[in-house]
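In what follows, a single structure is set out as structure tokens and then discussed.
A protein chain is absent from this complex, but the other protein chains hold their places.
Order as written gives the chain letters A, B and C; numbering starts at 1 within each chain.
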Amino acid sequence: MTGIATYGWSVVAVPLVIAVLAATAGRVLGTRVAALAALAPAWVFAVGVAASARVLAGEEGAIASGSVEWLGAGLTVGWAIDGLTALMLLVVGLVAFLVVVFSRGYLGPGEALPRYFAVLALFTGAMSALLVADGFLGLFIGWELVGVCSYLLIGYWFTRPEASTAAVKAFLTTRVGDMGLLLALALLWREVGDLSYTAVFAAVPGMEASTVSTIGLLLLVGAVGKSAQFPLHIWLPDAMEGPTPVSALIHAATMVAAGVFLLARAWPVVGASADVQTIILVLGGFTAIAAAGSAGAQRDIKKVLAYSTISQLGFMFAAIGAGAWVVAMFHLVTHAAFKALLFLGAGSVIHATGTQRLDAMGGLLKKMPLTAGTWFVGAAALAGIPPLSGFFSKDEVLHTVVGADLGWGVMLFAASTLTAFYITRTTVLVFFGSYRGEGVPHEGGWDLRVPLVVLAAFAAALGFAGGPIAELAGGHHGEIDVLVASIATALAVLGIAVGAVSGIRPKQGADVTKLAFVGPLRWARNGWGFDEIVRQTVTRPACATARVLDRVVDRGVVDRSVEGVGALARLVGRGYSALQSGDTQWYTTLLGAGTVALLALVAYLGRGV
Amino acid sequence: MLAVDLLVAVPLLGVAAVIALGRGSATRPRAIALAFSVAFTAVFASLASAGVLTGTAVDGIRLAREAFPFWTLRIDGLSAPLLALTAVLGPVAVLASWGVREKAAAHHALLLGLQASIAGVFLAADVILLYVFWEAVLIPMYFLIGVWGHEDRRHAAMKFFIYTFAGSAFMLVGILTAVFQTGHTGLAEVLDSAFVLGQPTLVFWLIAAGMLVKIPAVPVHTWLADAHVEAPTAGSILLAGVLLKMGGYGLLRLALPIAPEVFEAARPILAVLGGVGIFYGAALALAQTDLKRLVALSSVSHMGFVLLGISAGTERGFAAAMLVMVSHGLVAPLLFLLVGQLYDRTHTRDIERFSGMGATLPRWATLFTFAALASLGLPGLSGFPGEFLAVVAGFGAWSYSIVPVMAGLVLAAAYNLRAVKGTLHGEIAEEWAEISDISAGDLVPAVVLAACIVALGVWPMFVLDMTGDALALIAALAGGM
Amino acid sequence: MSIESVVFAILAGVALAGGIVTVFARDVTRMVIGLAAFLLSIAGFFVYWKASFLGVVQLFVYVGGVLVLFVFAIMLVHRSTEGSPYLETRHDIASITVAGGLFIMVVTALKDFVHDPVAGAMVTGTDEVAAVLLGPMLTHFEMVGVMLLAVLVAVVIIVGGEER
Partner (left out) sequence: MNLLVVAMLLFSVGLYGVLTRRDLVAVLASIEVMLGSATLLLVGLGATGEMIAGTQVGGGTVEATGVMIIVLAAAEAAIGLALVVAVARRFRTTRIDELTGVKG
């Protein structure tokens, strides 16, 4: 059984084959295409299990690998499975499998199922490629491919203009970050002459400090884009235009965590520069608290979760900045479980109510008890209530950040309190009070319920798996710090209390927003206005510049000056149209003139001979 | 080997056959043309057994020297990928003009003539012969644009002709100077004795001028957009697919080896031209509302990578240039093919007028999205390996100066996705709700191109295996200075 | 002044005169006569250089063939257009510059390479010409033959059919 890890490349190949099959034969299969697509993550999960078992059994380093020259001398693409990869494969395989199951119930038979499930399988393969790559080139390939899957899935309902815009925005914003990663690769190639992890990591000690810092920074730019950290976070809230299961998989559990994975994977580079670490800590801490603030002001259930994801990723970045990438990985795993759970819970609610607006929900506890129950588990895990998984991982994050920089530690405590506040507020708005929407919401079929239960189990229990997770990631599991844990829990309770109060909306049809905080609310809801700043300072000027280049520079100056062959003719006195008058003899005269000129040139060149 | 000569002879025979057998018929010429272009592909495939795919050089048969003093053909690692491209695009171009009924015999004869002369350019191992083929390419292209083009075709055809003819006139002077001063016309002999050149700088720039117009480099790119917009689909396919490649090919084949020391000095200029082309072309493409013009200007951007790769002056940079050329030779034709198919159905290319075509034309939309993703350099498709290699090689040569190229890459994503969003996405336009999706016949050429794009993207070594030795030799020349 | 240069001068004079008349004449008959003089003097050059076979060919093909063609063509055109050919010349500076420039350029470029022929330097018999035509230039010979056939057909197609 554990032997299948030897065929690690199959975690890329199998999903790709399935994607092709789903795309081509999907029409024939009907809704059964979901079953086909589910095989992809199932296989990834199986390989992850096998590999994890071998790592936990004590195998050191990469348990299996292979590579092939792909782009000329030295530029190889290969795969290798070690503990960190195995851990991520488990996460990706499990969440993706559950999301495929959930999607089966979430999307009706009228949807373009072959396209959806083919891209989902493609995503699984691309994400696996990112994970099992044995070097930066392979990672970059997977990195770009998951980005495009994200684009395709955000724009799944492409006839909705918002979805299309959001898809483009997501791709372009992450593309900016990707350029940093690409530049990092170019720099690594120049410095090392090899892009495989082992060669790069071996070369790091011999490099100049400034070079290491530059590489680290460039990698960080890539990670910031993919993981939606400030200032490239603007795409993630908009990405909620995609189907909710997609948000759960790509924009909560796996793809957006790739930035964290990258920094953990490249730790020998990132960790070699204290400056880079400081920047990561600052970025992560700032993002964590700013996004948590925004999450508290949202009116849309998915936007709450989107900002929450940005915020939680900020926690992970802060942990890496504090030097504890194993802790970041631990939080990544628990977050994947409880955030995917929350998203799928939201999906279940949206499926039942047909809306994403919080003010059109309420009182769903009685109508959808299973969804409500699993949501409570996820929400409590996110808020950091012991003994759920989020409590353990967040405690470790806070502990390490406090140890590294007290100031940012305090900020994270504040962010953590806000987290408890916004998720409680959302919970109250959705599940308590009376129903403010239309129709009669009820639970979905088994395919909607089973994933919720499974994820709830993981979200509840993963906290106790800190040891094995850390071991897989390749580090050591920290102890619970009683002081930090107590403060954090106390603050979480405070946040929950405030959130519960703010969330209580007794009357049907009341505008929730007016009853919450005043003043900066709108500002916070719009991501502190940063979106607008980017639009005014980057997007618009870029488009305007392009237009000016086209209308004024290219057609006005460049083209006209070279069409000045016509102007020459005008000088001769025949006017521009003479060049195209149909006067053959005039053409011939020009031809002759050209010949004479060329001969003159030849004569001039021939002087010396 | 006879097969080398057949690469020129088969399309020429096809011209004769189309004229002789296809006159007056609307449908017979296309069948004959398809047969001969497929025969071209078959001949090229037969050369694989001679090791062409691994970079082995194969000479054509030597005709009587007195009778044909300049007839020397040779296929090597530098020309093999581009000939492979020609072999793929020939049948695609014929299939793309399947619907041409007006003067069909002339149209298909010109297509085959174009294919013959392009193959000749890539095969010629004699500078005079090279020049003859180089000019011969212009004529069928001129008529394809001028006769079967759209509204403003005459102006575009004339502009195309004047630009490229002016460029090749400079090139002719450069070639003649080299011939007179070295006393040879054979490519190898000319290059071997190129050290006797009295004015290498002038010779290099004269030849390079012809190439830069063809590529095209900014600021002599403006013929391209007009020519593409007005050209019929098959013309656009061959224009973007192989004609532009003559520029990059010529730089590596002739300009660089004839004056390596001048090339060394010219590298920064080439790099700037390339970098500006990448950024400027992408910015222009972003501002277009005409879908075909957008694709045309994206060519300026992509071909900038060719210049960037060459400017690195290393084997890796040259390999990047070759990869980009082959990739662009697949992606741009696919885009033009698809835009042409859309135009056939809607008779407009205005992005603003389209909306929600993804729902109306699902098959077309899938292919168009695919092509746009290939164009923006998605890994796994053909655009990525070349552009990645160009960035790596460019960074090695020019360090952080290539950051504007990165901006160009972001813009590339922007204009491609804008094209997709503008046409495919959004609410379904009433105006186009009734039009029919592309037929199986339309699918064939598109799927052929798409398959090649995927194949090259997954396994770029296919091209690198061919070019390896040839590029190493050129790189040794460039580095030897 | 040697006899050779006298002969050369006479031939050159006739050729130039013929050429100028051909290009500038306003009367069709004069133009044809000028062309005939020009072609005849070219044949004279060939004979003078002892390329007698070539001279004979020039005589037969040009004077005997092409010139007659011209006369016929002029007659046919005359019938169709109901007016004699419009033989005015649009003199202009551009054309003079181009023609003169070409003359100057070529002469300066080649003056060191082109020497005057020595009378009798090319003593070749018809057999030698035949040997070349059927030996190294056989392919050309064949190709020209094929081309002539094509021209024959083409001319019939172009002019053929009833006059409408």
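As a convention for this text, contacts are C-beta pairs under 8 Å (C-beta built on N, C-alpha and C of every residue); 3 or more make two chains touch, one makes a residue touch a chain.
Predicted model, so just to flag it, every value in this text is computed and none were measured.
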Seminar exercise, completed: Listed in rising order, the subunit A residues that touch the chain left out are 579-585, 587-589, 592
Exercise. In the full complex, which residues of subunit C touch the absent chain?
Worked result: 5, 8, 12, 15-16, 19-20, 22-24, 28, 31-32, 35, 38-39, 42, 45-46, 49-51, 53-54, 57-58, 61-62, 65-66, 69-70, 72-74, 76-77, 80-82, 85-92, 94-96, 98-100, 102-103, 106-107, 110-111, 114-118, 121-124, 128-129, 131-133, 136-137, 140-141, 144, 147-148, 151, 154-155, 158-159, 163-164
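By definition in this document, only the chains that are shown with their structure count from here on.
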For this session: Mind having a look at which chain is the central one, using mean CA positions?
Result: B
For this session: Take the average of all CA coordinates in subunit B, do the same for subunit C, and state the distance between these two points in whole angstrom.
Result: 43
Exercise. What whole-Å value do you get for the distance between subunit A and subunit C if each is reduced to the mean of its CA atoms?
Worked result: 79
Seminar exercise, completed: Rounded to the nearest Å, the gap between Cα centres of subunit A and subunit B is 37
For this session: Please list all residues of subunit A that touch 2 or more other chains.
Result: 602, 606
Seminar exercise, completed: Multi-chain touching residues of subunit B, meaning two or more other chains, are none
Seminar exercise, completed: As the complex stands, subunit A meets subunit B at residues 69-73, 75, 137, 140-141, 144-145, 148, 151-152, 155, 158-159, 161, 163-165, 167-168, 171-172, 175-176, 179, 182-183, 185-187, 189-190, 542-543, 545-547, 549-551, 554, 558-559, 561-563, 565, 579-580, 594, 598, 601-602, 605-609
For this session: Give every residue of subunit A touching subunit C within the complex, in rising order.
Result: 572, 589, 592-593, 595-596, 599-600, 602-603, 606
Seminar exercise, completed: subunit C residues touching subunit A in their complex are 94-95, 97-99, 101-102, 105-106, 108-109
